[in-house]
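Of the protein chains in this complex, all but one are displayed in their positions.
Chain IDs A and B follow the sequence of writing; residue 1 opens each chain.
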Amino acid sequence: MEITDEILIDLYKRMVRVRLFEEEAGRLAESARLPGFLHLYVGEEAVAAGVCGALESQDQITSTHRGHGHLLAKGGDFNRMMAELMGKATGYCNGKGGSMHICDLDLAMLGANGIVGAGVPISVGAAYANKLTGNGLISVSFFGDGATNIGAFHEAANMAAALSLPMLFVCENNEYAEYSPRHKTMAITDVIERAAAYGFPGAIVDGMDCVAVFEAASLAIEKIRGGEGPMMLECKTYRFYDHVGVKGTASDYRTDEEVEEMRKRDPLVVHETRLIESGIMDADSIQAIKDDIQKEVDISVEFADQSPFPELEDMLVDVYTNGESS
Amino acid sequence: MTKVGLIANPLAGKDVRRFVSAASLNSDRSKIEILRRCVLGAIDAGAEKVLLANDFRNLALRAVEGLNLGSKIEEMSFHPEGRRKDTTEAAKIFKKEGVKSVISLGGDGTQRDLVLGWIDAPLLPISTGTNNVFPFMVDPTVAGTAAGLVASGELVIEEVSKQAKVIHVDLPNGVKDLALVDVVLVDDRLTGSRAVVKPDSVKQVLAAIADPASIGLASIAGRSNPVYFNDESAVSVICDPTAKQGVFAPIMPGSVSDVGITDIRKVELGETIELDGPGALAFDGERDFVMGENEVAKATVLRNGPKVINPIFAIQTAASNKVFLRKRNS
Partner (left out) sequence: MSPDNIFEGANEDEESSSESNPSERKLGYGAAVVETMAQIMREDESVFLAGEDVGAHGGVFGYFRGLQPEFGEDRVVDTPIAEQAIIGLGIGAAVQGLRPVVDLMFMDFICVAMDQIANQAAKLKYMFGGGATLPLTITTAGGAGLSAAAQHSQSLEAMLCHIPGLKVVMPSDAYEVKGLLTSCIREDNPTVFIINKRKLADTCHVPEELFEIPLGEGHVIREGSDVTVVAIGRMVDEAKKAAEKLSGEGIDCELINPRTVQPLDIDLIVESVSKTGHAVIVHEAVRFGGIGAEIASQIQEQAFDYLDAPIGRVAAPFSPIPFSPALEKHYVPDAERIVTSIKNLF
């Protein structure tokens, strides 16, 4: 696996897509133009970009409440995404799911999730289907550090190991679950120790560096696809905004200094510096990528704004397959 | 004051080599247990104090929980950030505090970080890493006892230790770096996940310790032309996947590769070896620095490193000195 210029640029674009879309979503939420809860992924882009960049397009992923990044890094469509955040009929879920349930089955993205830890067992199922049908695909579950405290995670980890399934567990360890620091809710610090407990390998990687994540994910994926059973990648990362929305909340669960310190390791800047220093891109071509993507983001806002809301008749549609709810 | 310094790298033994080879995970819990045994061993051997370097996982502090050792335990006042330089900073403090011996838990990379902060530290390295050429695989109680005996003066450091060789590297950007086991040039322009996992990417190995029985990149040299800790020389191997000759070397635990080699030569202490870019330089197994075309790093091996305490030899020496026989007040 050689990491070509194309791959390095591709990883960068994936991250910029997440960053610019989310910054826009954050602004819209601040001005009360988005309904509901918005969990921003900003700061953690290297994880989604690095992992999704290493996947085949039909490898399945499950996601979390902080799910925009995963879908966008897998190639999600800005328009359908922004429309969904606004609750419009043209959105990914026809306006019925919103930010926390965003999904794209064509991209094998099996959904963000409002229930912490709930995506992990679903990935086990996808992995089982892969194994049974021999389609050569692997399934990936993204989950937070906090999610590994819930039973669903443990049941899924054990089952994936017991059935030796082609599944990659990706822990996005941002050191907090909502407002609780990790050390207050678990007596271990590295989630990969939980993989060891269930009998499969895990490794830690710098989650603020897309290349480190990409390389580590690629190594694991190759082994998993080769039939070695599940593996876990723990990405040490950080969210720059608050648990919900943009601004800080009432309690000072983390300090501004801490956030500033981590912002110095901004995954986009880390990678931009690398691209420039290695002569792969210059400041202008980087700006051009950003401008192009920002244009797409602006278009998506316009698209979403102009899209209709779902109609009352849609309420009972899709409760069941082949047949209406009453 | 007879002080033993104690430090552990929480991240040692947890990198991507667990995916590609059969490297095992070194859990926090196992490190805590090792640290605890070291502390007890050292105090029992007469160390008046154990100075704990607080790591960002609080492993050392958790290790002494419930031991009620009171003033025998001293916590270093320093704020670890979860970076490599934590170990280096802690080593500087050990030196300033005048500790008589340092027990350090980690692999080759961790020991290197420590030596960056205190080059000739009186060091008893214990292996909890992935590649463990430099540190000892030893029962921690024994290690603690050895370090404690050195600190308390029961053992003379010169008699139970030997100074290690160090590979000093002048990087093209003017920075000076070092390695304890090997400096390896790999065909890569990224540091990525840092570990070197592709045998074909290795271009050159410069090893101060090349033991055929050890694991890691240095085994390429070790299985071609061994150089041991005590030997007054080093070895350089030029690698090329298309070479006519290959060596079977375990570059990671459980992963033996056929590495093509075109040249093997002895390197004298004090001699300067050039490592020519482009490529990434790996120090003791981890990619750390990327060199461009026409960039050159210069490496020199000198025996001016840590005084490495051999715990087995130390305990044996102590036993023949009858150190463990104590009078009882009946």
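Annotations for the structure displayed:
Heads up, the rule we're going with is that a residue touches a chain if its C-beta (ideal position, glycine included) is under 8 Å from a C-beta of that chain, and two chains touch if they have at least 3 such contacts.
Computed from a prediction, not measured in an experiment: that's the story for all the values here.
The chain not shown here makes contact, within the complete complex, with A. The missing chain, though absent from the display, is touched by one residue of A:Gly26, A:Gly67, A:Gly146 or A:Pro166; that residue is A:Gly146. Considering A:Ala162, A:Val269, A:Ala283 or A:Met315, the position touching the chain not shown turns out to be A:Met315 (whole complex). Touching the missing chain, out of A:Gly26, A:Gly67 or A:Gly87, is residue A:Gly87.
In the complete complex, the hidden chain is touched by one of A:Glu178, A:Glu277 or A:Asp292, namely A:Glu178. Although one chain is not shown, part of chain A still touches it, namely residues 29, 32, 35-37, 87-89, 93, 95-98, 100-101, 113-117, 146-147, 149-152, 177-180, 184-186, 242, 244-245, 249-251, 253, 309-310, 312, 314-316, 319, 325-326.
By our rule, only the chains that are shown with their structure count from here on.
The distance from the centre of chain A to the centre of chain B, with each centre set as the mean of the Cα atoms, comes to 37 Å. Listed in rising order, the residues of chain B touching chain A in the complex are 10-11, 14-20, 25, 27-29, 57, 82, 189-194, 197, 290, 292.
On the chain A side of its complex with chain B, the touching residues are 3, 188-190, 192-193, 196, 201-206, 211-216, 219-220, 223, 231, 236, 274, 278.
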